[in-house]
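The complex appears here without one of its protein chains, the remainder shown in place.
Let's turn to chain A:
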Amino acid sequence: MRILLVEDDRQMADYLRKALVESGATVDQAGDGREGLLMAASGDYDVLILDRMLPGLDGLGIVRTLRASGNRTPVLFLSALGEVDDRVEGLRAGGDDYLTKPFAFSELQARVEALLRRGVSEAPETRLCVADLEMDLLKREVQRAGRPIQLQPREFRLLECLMQQAGRVVTRTMLLEQVWDYHFDPQTNVIDVHISRLRGKIDKGFEPPLLHTVRGAGYMIRAE
């Protein structure tokens, strides 16, 4: 996993690099927009992590230039701004995800892994499997150990989102964004309640449990 990190805040950059390296990635680092663009265009990276505000050339400019030249490397924006229009602007310019500072490292890690996966799979899948849990995306059916499970539409999307990222952590914010499509700050952990409902349907009465809580990070569907 090769990651290019373009961030002008020295301390932030060092911390992120250290954390990413520890989680098994190779990280190249650039401190300003021009240098970042040159490295992104010439190197072969799996994910680009770009700060929105950079000296020289800002994050938006880098992405626009890359996309215009046909480079489709997944891009995650980091921003201190965090207004909706900034997010929309970033995604419109060709960014794939958007993370507002300050963020937990686990959040960044989960999103980077999701982006990596998105980069790999070209054709949309029609069938998702984790151990004996199967999801048919065309028929909108779920079964475990051959037994059909009835899910509400939102529960279906929640499970789909988790199964797309099977084996990887999905954070609560990612679930809110992808399943409910709202960018907001829930005062209580509403997602936890939905997860426990889902758990009651797919794990109750089956062995082993597949839906796990990852403390301080989010949730994960995993076979073992």
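Just so it is clear, contacts are C-beta pairs under 8 Å (C-beta built on N, C-alpha and C of every residue); 3 or more make two chains touch, one makes a residue touch a chain; residues count from 1.
Convention: contacts and distances are computed from a predicted model.
S.K.: Can you tell which of "Ferrous iron transporter B", "histidine kinase", "RnfABCDGE type electron transport complex subunit D" or "Outer membrane lipid asymmetry maintenance protein MlaD" UniProt lists for the chain that's not drawn?
M.R.: Listed in its UniProt record, the absent chain's protein name reads "histidine kinase".
S.K.: One chain isn't shown here. Among A:R72, A:R127 or A:R154, which residue touches it?
M.R.: A:R154
S.K.: Decide which residue listed in A:R34, A:R64, A:R118 or A:R197 touches the omitted chain of the complex.
M.R.: If we include the chain that is not displayed, A:R197 is the one touching it.
S.K.: Determine and list the chain A residues touching the chain excluded from the picture.
M.R.: These residues of chain A touch the chain that is not shown: 9, 11-12, 15, 18-19, 22, 80, 83-85, 88, 101-106, 154, 180, 182-188, 190, 193-194, 197, 215-216.
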